[in-house]
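Every protein chain of the complex appears in place save one, which is left out.
Chains: A and B, in written order; residue numbering restarts at 1 for each.
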Amino acid sequence: MRGQKRQWRAKTAENLKSWLIMLPGLILMTFFVWEPLFESIRMSLYKTRNVELVRFIGLDNFISVVSKDDFMQALMNTFSYTFWSLLLGFALPVLLAMLIGETRRGKGFFRTAVYLPNMLPGLAVIILWSAFFSGEKSGVFNILLGQFGVPAQTFLTHADWVIPIIIVIATWKGAGATALIYMAGMASVSPELYEAAAIDGATVWHRIIHILLPSIRKLAGTLLILQIIAVFQIMYEPMVLTKGGPDNASLSLMQLMWQYAFGGSMNYGKASAVAVIVTLILLVMTAIYSYFNRKESDWD
Amino acid sequence: MNKLVKTVSLFLALCLLLSTVPLAVAESDGVIDADLTCTLTLGNWPPDTAAQAEKDLFESYKTTMAKQYPNVTLVPDYYSYSLSNYVPMAKAGTAPSIFQPPFTDPQLLISQHLVGDVTDALEQFGVLDKFSPSYVEMLADENGRIYGLPRDGYVLGMHINLALFREAGLVDADGLPIYPKTLQELAEYGQIIKEKTGKAGLVFPASETYGGWLFTNIAWNFGCVGESALEYQDEDGRWVCNFTSPECIAAMEYMRDLKWKYDILNVDATTTDWASAHTLLGTGEAAMNFAADDSVDQPTSNKGLPVEDFALIPFPAGDAGRYALAGGTCYMFAPNITADQGVALMAYLKVIGKLPFLDDQIISGMRADYAAKRDRGAPVIPAISAWTDEEYNAAKQAIVDEYCNVDMRLYADFFDSISEGTITLKSEEPVFAQQLYRELTGVIQRVITREGSDIEKALRKAQESFQEYLDDEINDY
Partner (left out) sequence: MKSVQRTGVIRDYDMHSPSVRIGYGVILLLCVLMVILAVFPLVWVMLAGFKDLKEFVSSTSIFPRSFSPQPFATTWNQLGIAKNYLNSLLFVAGSVVCALIFNGLLGYGIGILKPKGHKIVKRLILLSLLMPTTISIVPLFMNIQNLGLGNSFVPLWLSYGANAMYVILFVQFFESLPRSIIEASRIDGCSQLQTFFRIVLPLSKPICTVIAIFAVNAAWSDFLLPYLVLRGGNLQTVMVRLFVFSTEQTVNADTMMRSVVFSMIPPIILFFIFQKQLTENAVSVGIKG
């Protein structure tokens, strides 16, 4: 009895000490991540004047935000970003990984080269690419087109082009790093498996379809969700490249949030309402993610 | 000969004026008030990265202040104002004692009680009644209490790349530009320039708030004033916006025609901002740019256009009006300043030459400034004064003339139109101008990127959106 009690006490002390070690990290997580998330929800329910909560107004901020054209536009745009991101940005890393995986010499060089853009600051990348898509004759693409006798084009004034263009830039930056993750996944296939298949007479194409691609199916599922979540964060890219234009054609939800808060109107309540809506959408994504994740990892 | 006479007479005039403006000369070194004790944080201090000369200048201001007000402590606290970072600071009580917002923001800041009142301090310095009335309107509340001082003002006109005008044959026998006097002519001349030179006739920065900012001036000249104003207060005191008046629609149709009928705009208008507009004019990629007298150094010394290839002309008139937008930057003060701090702040502004007093230090500062401008190839032209003090204004003009490095005929019509009143100065739309600009920029972007878009529908949508904004922010508050 007594021994048990002592043991229990020791265990409690142990637990307490462990929690104490975790405490600084927990305080920071609370301050920087968790509390602001709850604060967002609270603020979204209040009429705000600057940083003060003026009065509780229930869902008025949500109604007001959602009923505006720019919200619907931003929502559609965000789905459009997702669509283009999946179209351009999802398959490309797989392809990259496959191509590099097949090289017999210089693999390290290729890996290094395609990973490089991922290291560059996102903001610098956007500014750099803005010069590529300039409609002036000195724009880099127009210079290149000029070499083939094609007259100068404008890129960023086309409402239908701006989102794909931003995705192209994001893909340029991120595809190489994602490809390396796929390569790691693909490397898990034992080379003997290919050898055996080859001896059995399976063509290269068959081996890709039946051995290589299935090996990365789960990984692809996870990365797909992560990619969608990343796309929902798009904000400074249009802010810097097109300022959301032309006529809100590239305005993203997060950018709309920033505009409400810091774009001159200082409406933190409405900004929070947008943030909460994005959070809700992401929660759905998260549910899907954990569904995929549960199957393959030993978490919990 | 003529030049000699001019120089001599100028010199004499200057001596005369300086002797008649003794106002503060005598006091600049002595102690003025040893009892005034307080601390000021100076948000208008230059950043560490500023030119050494500028930092030295501010250090010398600090020295002067230390002599005149030995118990006023100055704490340099460089701060680049933006609405987004200012408000939380003001709320938390950490705003710098003095900072520099653009003229679009004072009314918003005043209505939200985020800035300090300096009326009594101005009174104490005897300059309250010399304040230019248009500025009083911008920097005071409904009770006439004053919360800010103008730092510099500007009037919108048009920058011209004279080289391109010459190339297009649009110069007279004297080499002066034959420039558009009306918005209709602007479109036509732009077309000529585009045909003859292959460069854009007009650069129009239709991004963020810039497009709407310039558009309001065009709209005024189409008659969007008075009953057709873009925003007004109805009899109940509610703010109403009106983008769907026939005048406003006509102005927007004009924007459409600039793109789709005359095709004189620069190619990337929707991503062009203020700086890139100056860049295009300054590097000879565009011939005309709606811009103000305070930014003449942008296309010239900053972007490389020689001053002899540059001219400033009045804002083109419309069928229904000849307006030019006037604005600028002002000084405002933390909401929690005390009466003593208010006085100390005015003393500080006097030392840095922002009150209508001239002393040796200010005059030598002006000279240094103009000499520097001349050296780096920026036009030295008179500034539009925020004070109605005639002596003060004349003295300043004399100094400008001394350093003038341009053919003033290239600027004459612009300045004459203001002084002779052939153009009406108008300050920005009274409430939430930035948001109004943003809405209008959206419409402009739509109109110039989609041929045949429904202008009235687009304007109606923008109007509804801005009205809701007004309701939220003022009407139903």
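Convention: contacts are C-beta pairs under 8 Å (C-beta built on N, C-alpha and C of every residue); 3 or more make two chains touch, one makes a residue touch a chain.
Source: prediction; values computed, not measured.
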Message = Out of A:Leu59, A:Met76 or A:Ile127, which residue would touch the omitted chain in the full complex?
response = A:Ile127
Remark   = It is residues of chain B that touch the chain not shown, namely 47-49, 77-82, 84-85, 88-89, 91-92, 94, 273-276, 279-280, 282-285, 302-304
Ask   = What residues on chain A make contact with the chain left out of this view?
value = 14-19, 21-22, 24-26, 28-29, 31-37, 39-40, 43, 51, 96, 98-104, 106, 108-124, 127-129, 131-132, 136-138, 140, 142-143, 146, 172, 174, 176-178, 180-181, 183-184, 186-187, 189, 191-192, 194-195, 198-199, 204, 207-208, 211-212, 226, 229, 232-233, 235-236, 239-240, 254, 257, 261-262, 268, 271-272, 275, 278-279, 282, 285-286, 289-290, 299-300
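Note that in this section only the chains that are shown with their structure count from here on.
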Remark   = Whole-angstrom distance, CA centroid of chain A to CA centroid of chain B, is 41
Of all residues in chain A, those that touch chain B in their complex = 49-52, 64, 68-70, 130, 134-136, 152, 154, 156-159, 241-243, 245-248, 261-267
List of chain B residues in touch with chain A within their complex = 82-84, 87-88, 90-92, 112, 114, 206-209, 266-271, 273, 285, 432, 434-435, 438, 441-443, 445-446, 448-450, 461, 465, 468-469, 472-473, 477
